[in-house]
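Only a single protein chain was left out; the remaining protein chains are all shown in position.
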Amino acid sequence: MTPGLDHFLTVGALLFCLGLIVALSKRNAIGVLMGIELMLNAVNVTLLAFHRFTESANPVAGQTFVVFVITVAAAEAAVALALAVSFYRNRETVDVDRINLLRS
Amino acid sequence: MNLPFLVSDKWYDIRDLGNLSGAILDQLDKVLPYGLVYVIAILIGFIASFLIFVLPTQLFLGVLGERKIIGRIQSRYGPNRVGPFGTLQPIADALKLIQKEALIPTAADRWVMLIAPIVFVAPAVLLFAVLPFGPNMVIADVPVSLIYFLAVSSLPVLGAFMAGWSANNKYSLYGAMRIVAMAISYEVPLVMSLLGVALLSSTLSLQGMVFWQKDVHLWMIFLQPIAFAVYFICVSAELNRTPADIAEAESEIVAGYLTEYSGMQWGLFYGMDIGYALAAAAFASTVFLGGWSMWGLEEYVPSWLIFAVKTQLFYLLFLWTRGTLPRLRIDQLMAFAWKFLLPLALLNLLIVATEKVIWTQEELGDGIVFLFAPINIVAAAVLVYAWAKVNGYRPENTPKKPRMVKDATGYIPASGGGR
Amino acid sequence: MALEGFGPAFAFWLLSAITLISAGGVMMARNLLHAVLFLIVTFIGVAGFFILLSAEFIAMAQVVIYVGAVAVLILFAILLTPRSARDNSETVWGAPAALLSIALAAVLIFVIHDTAWSETNSFQAPSVEDLGRALLSTWVLPFQLASVLLTAALIGAIMLVRSPEEEAEDALS
Partner (left out) sequence: MTSAIKSEPFILNIGPQHPSTHGVFRVKVTVDGERILDAEMVMGYLHRSMEKLAEERTYTQNIPFTDRTDYLSSMSNNLGYCLAVEKLAGIDVPDRGQAIRVIMAELQRLASHCMAVGAFANDTGAWQTPVMWAFREREKILDLFEMTAGARLTCNYMRIGGVAFDLPKDFVPMARDLMKTFPAFIDDIDGMLTENEIFLVRTRGVAVISPELAVNGSLAGPMLRGSGIAWDIRKADPYCGYEKYDFDIPIGYQGDSFDRFIVRLEEMRQSVRIVQQALDALPGGPHSTQVPLALRPPAGEAYARVEGPRGELGYYVVSDEGPSPYRFHIRPPSFINLSVLKEMTVGGSVADAIVALGSVDIVVGEIDR
């Protein structure tokens, strides 16, 4: 079976859903971050699939978008991990359920 | 002799490995069922690259050369018992290592520990795929082979990390932490220095860079000496070669991430260390030393021979530093990367960008590089010295001779030693 | 225009299997370190997809940034938190999240297969040069913004992980 747009989009969707499960359900802040990274990767696959298979007035736009997504993801990962380390230092935990300083 | 896949009739010119393999695969495709030929191509490619590049360069020139040359530096003979002049020593070592039991501690993370050597070894073979051995002799002529090389060479760090973490040993963990920290820090100046190279030659293809250097008749090392120095230092740090071998610092943390490994698992790490050093040397000779080109000499000598000689000469630099220099401490290495190498690489990028703009805007010919080269060499010397001074390099402040006294008179305070 | 030939098809199915199985591994692994290792395999599989979609530069960037930097950063962060914080178990929201995701996947797959996408037959893979020109001409403003974002993230991350002693020192000076 030759892979077409449908197949790539399906893989992207499945990857996104797996990332969603990880991001929503993990106890550890770093685990949640990994889920988010998975979702971003799924988005990138989808973007490039559209870029490859569909008509476009601007043929590089898809790749450009992916470059920006990767950039933002890298920045996000750096800040999120810094947050996790900093939070661990102050509260001795990285459990997202116990990050509830604002709850009275 | 007229074979369809040969470009020229020179006997030594195994031009165009791609044509050769393409011709074979075309013929096979006619007889074999649909698609099977791709699987065969992958298998043949893997085995052939292992046999052609990894085995000879690594086992013989790498392991043996390392032991012989470092032996000579240390005023001893090196291996000289097995085979003529000890040439069969690597094979004897490999046989011994294969026989040994590969121990796995009880508390170790068994699967990660087993997978780690594989993760470490696989990229070494992949690295050689994009290195051009001649005008047509490149296995995969990827248009972005520079970034490909960087991407693949960042993978073995993971293997080393897995090895260090999974063994569940404090020394191993130290090695893992150190190698990860080093990899993050030294990747930055490394990429910055190569950015200047890509900028000047306006290509990301290694083959394109060799052609560029061939066309302007000048090697990149003369145009960007800073980039070359930064590349050399960064790559020896990433490869754990001696001034920066803190991840497997023998005298401090026993063997770093290799502490708990034994048998051929250890042998794979050890051998592939040399494999990566050879790949880095090959990369440097491609990017900075003109690759297979040698100012017209490649017409008379096989290009792959020129390339191999350059690679081995560069590899000799690694051996030399390894045999001579002590090791830095981790905080000193980190400071060196961020405070010294990164600004220098950025300055180099600035110079190169300026020159590139002048070159393209004024539509100057290729000859202008012969003006740029002396400027850049002088600028490199001045910048390195000035930046070292700014960073507090004061060699004259350290007295290198002790004070001499005639009698045992007790404490004599040091007067104005300046330290 | 679909990808013709056995090679791309074989690569596609292989990569799909690798990527999805290792993504499942991220979800299932009880040890956080193992989850990161699975995540790295997923990243490499996604890079393979990018190559299949004729975006070599993006694929290499994916490996350099995700495997070489982000994954290593995650490993570092895990090592800096102690052993007790290295489990990867679910909260009580595990089952609802799974249900939600399955529902979302069903919807997405239905939409994907039900839509008639206007597929092109004349795809010309843009070169790295095209990408570079586009980034520095059409998309120069987002490009600059992204660089500002990266700088801000860099400084923010450094400020976040400073120790209280260092902050006290800076306050005094």
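Per-chain residue numbering starts at 1, and chain names A, B and C are given in the order in which the chains are listed.
Following the convention adopted for this analysis, a residue touches a chain if its C-beta (ideal position, glycine included) is under 8 Å from a C-beta of that chain, and two chains touch if they have at least 3 such contacts.
Nothing here was measured: the structure is a model prediction, and the numbers come from that model.
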Contact residue for the chain not shown (choose from B:P84, B:G296, B:P326 or B:G365): B:P326
Subunit B residues that touch the omitted chain in the full complex: 70, 73-76, 170-171, 174, 242-243, 245-246, 249-254, 322-332, 395, 398-414, 417, 419
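As a convention for this text, only the chains that are shown with their structure count from here on.
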Overall pattern in which the protein chains touch one another (line/ring/star/complete/other): line
Furthest chain, CA centroid comparison against subunit C: B
Centre-of-Cα separation between subunit C and subunit B, whole angstrom: 28
Approximate Å spacing (C-alpha centroids) for the pair subunit A, subunit B: 33
Sites on subunit C at which at least two other chains make contact: 5, 57, 61, 69, 73, 76
Touching residues (chain side subunit B, partner subunit C) in the complex: 34-35, 38, 109, 112, 142-144, 147-148, 150-152, 154-155, 157-158, 161-162, 165, 173, 176-177, 180-181, 183-184, 187, 191, 204
Subunit C residues within the subunit B interface of the complex: 5-7, 10, 31, 33-34, 37, 40, 56-57, 60-61, 63-64, 67-69, 71-73, 75-76, 79, 127-128
Contacting residues of subunit A [partner subunit C, same complex]: 1-11, 13-22, 24-28, 30-31, 33-35, 37-38, 41, 44-45, 48-49, 51-56, 58-61, 63-64, 66-68, 70-79, 81-86, 88-89, 93-97
